[in-house]
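With one protein chain withheld, the remaining protein chains of the complex are depicted in position.
Chain lettering (A and B) follows the sequence in which the chains are written, and residue indices restart at 1 in each chain.
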């Protein structure tokens, strides 16, 4: 056999992109467990439907684009997108919600842009936003956490809810963020006593706080495994914390909710550690990622408090995706031997 | 960014570099055995280019016997290094051999067949280097062919002579050796620390004793550190130890670690007061000064799981890699590739015959599973791990996108030129994208484009210069022509003025003087060379002789009136012959001036001849000349631009016409007085005079014209003359004139000439 000819380096660390994706999936397990524990098996329906749709649409698109299907499916990126969308969707939503959302995410937001690495927007968030705008009713019906009131649908009911004509109405309840948003009459401590979902929880509503905590644990694991750097999550959480502190208003009736409520409710932790850390659609340098995270944090708070949607991670992420190239342009690192960082738009004189 | 770390064993502050990676070191496997030598290879291939810069020029030829250390190739230009015979033997071939180069291409090398005696040539040490002039020492180092042994192979002498005598305050000896597997520098530091220190002393001396002389070593070489510390005792040299991290051994990175300074982009370390040399280079410089030994061998690490023996060897340059592998128990089944250099920056070679050169610090022959083949690249997910690893703080993933898109402007903006190709980014890339190859390809293309640009700029310059030169030549030609024209015009004006003054001065023979001046002018106006004149004269003599001869024959045969006619013709012909002969003899005289004078004499003689003409002839002549002048004036008047001159010319024209009328009247009177005498023998004289007149007119006209115009004028005048001659001939024939043959001959001649001129004209156009 002829001797091999290749450019240096001739060695590489063993980590692969697929490994990274697998790690991300693994790190989502605590969050998923918490979701199932508090919101029931509906989450698993979402996961299954999203996963299958993702693989099917990815395979279809790869075939249409004439790419090797097996090679690209093995990078696990479609499954990560599917999992992110699945945990963001309301459990027990009709089956076509995850299917349409995932297909949109994979086909429209990812493959049509050229596949993994080429998508300017986070595919899961594109899928989520498309669903939220198209099917606002289905997308805002969250069942009450297991520890609150009615109890959760059992397996049979779950099947009927997902594949049948059953309405999930009987099990739903406003989320903590919605409650706080619509309140302008009573002070916070009273609200926490009156609203069952808040009363049963300790800081950010029963169930929600545990789910967020679980995602935080998974995120810290990824941080420990150096899958991403601290910059984006810290930026987002710090911005969110600061803004909510400023607008807490000592828990008055006009308060926009406590910092802890904002940090541990809704999709905050999922967003901070699993969504904005998606490298493809984020800024490229570490400093840029810090700014990217701060931007997301600010937008999340602004949309949660003054926007017309109860949670805002998806919109905030998409808006910052738009801004990522701009951030890149202004956060070029200072290269060795150069006095100041160069602007990519500047021409060398 | 400069994190400081206080070292316990050294008080010197060291800096950290951004990025960097920690690949498995694999250094132990080649350090188990001591430094060794292998049997000499039967034939050594010594490339002429073992360094950065121009290849050397061979000094030997095939069949020459060479001794070890003998210079066999001379440096070509300042950035070049000579090459020496690594052993004694015979030059068997000078030609193209496959180079130890990533391209796998061939280049010129000298093949030496070893005689196995390894006899040194005479060596010239320079132990008294401190007493010598620095430039002399540098020259010695250069002549010993010492180039950087670390990897790049920059000629050492150039580095030691920084541009513009930049002050150097820090000399760094690079013993970092950060690449996995390679232990060549480690070995030399362990076994020859004193040589390195002695070399450092020479370097420090050459650099005017810089304040700091630092020997930088990574902390994974404790034994080398110990040996070097011991060797440095009693000197001011300092061994600086810093944490192991790839690529600390890069020149720019090492400078940053040891001094905190950054070498400005696209500049040299000397500009920040630092010179960096490899420890091996320092030892080689020591040997060159102490023993006069040129660089003919080096220490190379031979390593890889495909070998039975892994160790460092000291090997003559030019030894084929295959010979080395054979001496280390190569398992060809296991061998997947041969890497020259380390796994991070080395290059693969396909041909085992490539030789060891000055820069070959390692031959790595990994087993198949040791360094597996690269897996297919997955898409870039912009994870940014590469940016974390980059020691130059570049954004490798952006560079990758733009390199893929061949957007060279963007690559420039993202400072691709500052990439040191260390491979850290490609090493960490989870998608296993061959990033460095993308950068190398892009840099190569950019370099090519730059050279193309330079070349095209030069081509443009040369093209424009050529255009300007051609234009200038054209202009000069035009200017010369203008000058000639002007000179001729002036001459004509002078001539026009001279006869007038002559006329005023001499009252009597005014017409005679006029004619003489005309002849003079004609001679002067004729610009033909003496040779041409002579040839022409000879021709006319010959033709005149022929005619005289023919006429004599005819005359002797003829009778009566015919005989008289012929006699007249004969007389004219004889006259012409005499004239032509006179001219010829005048031309035969060597000096041009005398020939011209003779021609003048001849012309004067001719004019005198004419002066002795009958009144009728004179009248006829003056009428003819007046007619001609008037005709010329008529031609000239419309051409004249200046209104005043034109008016003056008109005035003259009128006067001449009046004169003409008078002359014609006189002529008519004379003709009435002597009827029948109009065509008497002196016709020859008459004709000669007319010819002179015509020639003068023609010469005057010619003087002010370009070649083409001249030719055209000649042509038209010739045509006129031919026409006139024809008319005359017809008239003579009608009248039964005795001059018919003469007229016929003249017409023939003129027609010939006309044809010739026409042809010439056709050629010119």
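Basically, a residue touches a chain if its C-beta (ideal position, glycine included) is under 8 Å from a C-beta of that chain, and two chains touch if they have at least 3 such contacts.
Basically, contacts and distances are computed from a predicted model.
Only one chain is not pictured, and the protein name UniProt records for it, out of "Succinyl-CoA ligase [ADP-forming] subunit alpha", "ABC-2 type transport system ATP-binding protein", "Ion-translocating oxidoreductase complex subunit B" or "ABC transporter permease", is "Ion-translocating oxidoreductase complex subunit B".
For the chain left out of this panel, the touching residue among B:22, B:353, B:460 or B:542 is B:460.
The chain omitted from view is touched by exactly one of B:36, B:166 or B:377, namely B:377.
Shown as candidates are B:19, B:69, B:102 or B:193; the residue that touches the absent chain is B:102. The chain not shown here touches subunit B at positions 49, 55, 99, 101-103, 105, 107, 373-377, 403-404, 433-434, 437-438, 440-445, 447-448, 452-453, 455-460, 462-463, 465-466.
To be clear about the criterion, only the chains that are shown with their structure count from here on.
Subunit A and subunit B have CA centres that are 67 Å apart. In the complex of the two chains, the subunit B residues touching subunit A come out as 18, 21, 23, 102, 104, 180, 252, 256, 262-267, 335-339, 341, 343-350, 364, 366, 371, 373-376, 378-385, 387-388, 391-395, 397-398, 409-410, 412-415, 418, 421, 423, 426-432, 434, 436-437, 440. Those residues of subunit A whose C-beta lies close enough to touch subunit B in the complex are 1-13, 15-20, 71, 75, 77, 115-118, 226, 228-229, 279-280, 282, 284-286, 289, 328, 332-339, 342-348.
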